[in-house]
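One protein chain is absent from this view; the other protein chains keep their places.
The chains carry the letters A, B, C, D and E, assigned in the order they are written, with residues numbered from 1 in each.
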Amino acid sequence: MSKPVFITRRERFNAAHKLYNEKWTEAKNLEIFGKCANPNWHGHNYDLYVTVQGEVDPETGYCMDLRFLSDLIEEKVIEKTDHKNLNLDVDFMRGKMASTENLAIAIWEQLEAGIAAKGCRLHCIRLEETENNFVEYYGAS
Amino acid sequence: MSKPVFITRRERFNAAHKLYNEKWTEAKNLEIFGKCANPNWHGHNYDLYVTVQGEVDPETGYCMDLRFLSDLIEEKVIEKTDHKNLNLDVDFMRGKMASTENLAIAIWEQLEAGIAAKGCRLHCIRLEETENNFVEYYGAS
Amino acid sequence: MSKPVFITRRERFNAAHKLYNEKWTEAKNLEIFGKCANPNWHGHNYDLYVTVQGEVDPETGYCMDLRFLSDLIEEKVIEKTDHKNLNLDVDFMRGKMASTENLAIAIWEQLEAGIAAKGCRLHCIRLEETENNFVEYYGAS
Amino acid sequence: MSKPVFITRRERFNAAHKLYNEKWTEAKNLEIFGKCANPNWHGHNYDLYVTVQGEVDPETGYCMDLRFLSDLIEEKVIEKTDHKNLNLDVDFMRGKMASTENLAIAIWEQLEAGIAAKGCRLHCIRLEETENNFVEYYGAS
Amino acid sequence: MSKPVFITRRERFNAAHKLYNEKWTEAKNLEIFGKCANPNWHGHNYDLYVTVQGEVDPETGYCMDLRFLSDLIEEKVIEKTDHKNLNLDVDFMRGKMASTENLAIAIWEQLEAGIAAKGCRLHCIRLEETENNFVEYYGAS
Partner (left out) sequence: MSKPVFITRRERFNAAHKLYNEKWTEAKNLEIFGKCANPNWHGHNYDLYVTVQGEVDPETGYCMDLRFLSDLIEEKVIEKTDHKNLNLDVDFMRGKMASTENLAIAIWEQLEAGIAAKGCRLHCIRLEETENNFVEYYGAS
């Protein structure tokens, strides 16, 4: 009998971004994105919750060592996004709209292999942009 | 390959209510509902989380424009419940016990069609009555 | 040398109320109080923080036993306000507008003597009506 | 047509624990568990969220009376863990590593039958150890 | 006898900024400000708490109408900072380092007169940059 558990680690980063489609006029950008299209940027405190599924190791009581998970998120996501500009500075966001949706999907792709290498499975990326708005992504289907 | 994302918008309303079944005696109401049956009402700050599932539009990076979702919730739920009495003032609660469970289901029914009209799918209503008590509803099955 | 410390206990209550001045017309009440004047009431989850100043007893390490403070708040405030109507049910609010300001002052008057009887001093009543609005009262001057 | 709802009750407990495998050397315990292996213990404020699935009773508007659920959690979990040592004092943790994962599974086993006896189904145990780390368990599969 | 009360209104804004002294070399900016000096900006969700002192009007139960206070903050602060770049877009920050300290002082100066015009007194500006860092300012002395 299997007893799958889900463990979650929260990490945080602070970044600038704007929502702006270069193929559109400035007027259309303002119409679609409103104040999010401000050419001089704005920014957020992002709360990132990474949830991993696995079985409990009876020797440690752990599903996955949270120090490993924290270090992996630090290396693959936080170092690249914290105190950065999501449109200009982040290699894994190049060529994409810097929306919370796209950022959550891209973070999934940054983390999936490193978690699988430890015998666990990435279950969910939850990315909170403000206390009122957040995105969850459970992988492609 | 499909990449479904879930976006959530939080809105808030403050309302009065009581739990009271008119078919029962006052004694039975007190026995079943305790202090929630106070005939002079009590009230809560409700936190409402509306989660929508959809695909990301590559032109906008959006699953659904959160301003649209916020406006829809405002029109269909908040204007009707904020600073109101859930038992007396709310058309979509008429004839129902004003419990958090029934309120979550009724809010789902208020929002489902408007979200579907935009090509997305309502995924979850989460309604928090206090920091210790909340209800989630994922639709009829 | 004196080392005064301030200890705070949080308690919560859920209540209905309205802001309505009986001496005014309904139109004036609506103009001044807006949706808070809804005759059918609305309500809130109130967070109450009671702060007490005192010296630390070297035998116990306590300024005041928080179980005593919690019991005092329960008896003098929570039993009278929780799941109640602030305008109709609460003896210590009789004849007053049921605003957060007046409620904070009245709670101070409910608690001051019981705290002084233990050799401490009531320092502050902080009453949060919503996550965006709160009142603090430090006593008459 | 069925309308399943999920209700959640939060309860809290404060406990001491350590992560220490008696079969290992102290050096290996320190290597695997780091500061969590401190022989003199450390501790946490645990936030426990118990989610139950059921249908709404039209007479009460309730899925399950939250006073019943709160009392059940109090009796089966909180009385046994609050202000206790998870390694030494808790009968249902005997012989297990005192990790959040194992604690969440053990709490599930403490609560499952009592909830089933009321015609509902235990859906999820969510156990938060810090604001950055938490575990969810949905039962064996 | 006077019974002064303190009421607080929270408002929020999301902005980009950097900490960069134009008189210094880039190396010195990096040394002093670290990652906060990133030339491509970063950003935050700012939580602003404005506390006002006044007496309670017996006719209304209000110290100050919170709708007035909210509108004043909106006009004088939020419209100028929300979804803006604090270094480039905000008239009242021109020529100042865009630190939380300077921003709190500047917000005080934006609001003081409008509050005094209503017969109350601005007591405190509290500006939270992250969950770990915040500034309070009580005026010049």
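Assume a contact is a pair of C-beta atoms (placed from the backbone, for glycine too) under 8 Å apart; a residue touches a chain by one contact, two chains touch by 3 or more.
Note that the coordinates shown come from a computational prediction; the quantities given were computed from them, not determined experimentally.
Judged over the whole assembly, touch between the missing chain and the shown ones holds for C, D, E.
In the complete complex, the hidden chain is touched by one of E:A15, E:L48 or E:A98, namely E:A98. Although one chain is not drawn, its touching partners on chain C can still be listed: residues 1-11, 51, 56, 58-63, 65-67. Listed here are the chain E residues that touch the chain not shown: 19, 21, 23, 32-34, 96-102, 104-105, 131-138, 140-141.
For chain D, the residues touching the absent chain in the complete assembly are 12, 14-17, 35-36, 38, 40-45, 82-85, 88-89, 130-131.
The working rule: only the chains that are shown with their structure count from here on.
Located most centrally within the structure is B, per distance between chain CA means and the overall CA mean.
Measuring from the averaged C-alpha position of chain B to that of chain E gives a distance of 34 Å. With centres set at the average Cα position, the gap from chain C to chain E is 28 Å. The multi-chain contact residues of chain C, meaning those touching 2 or more other chains, are 131.
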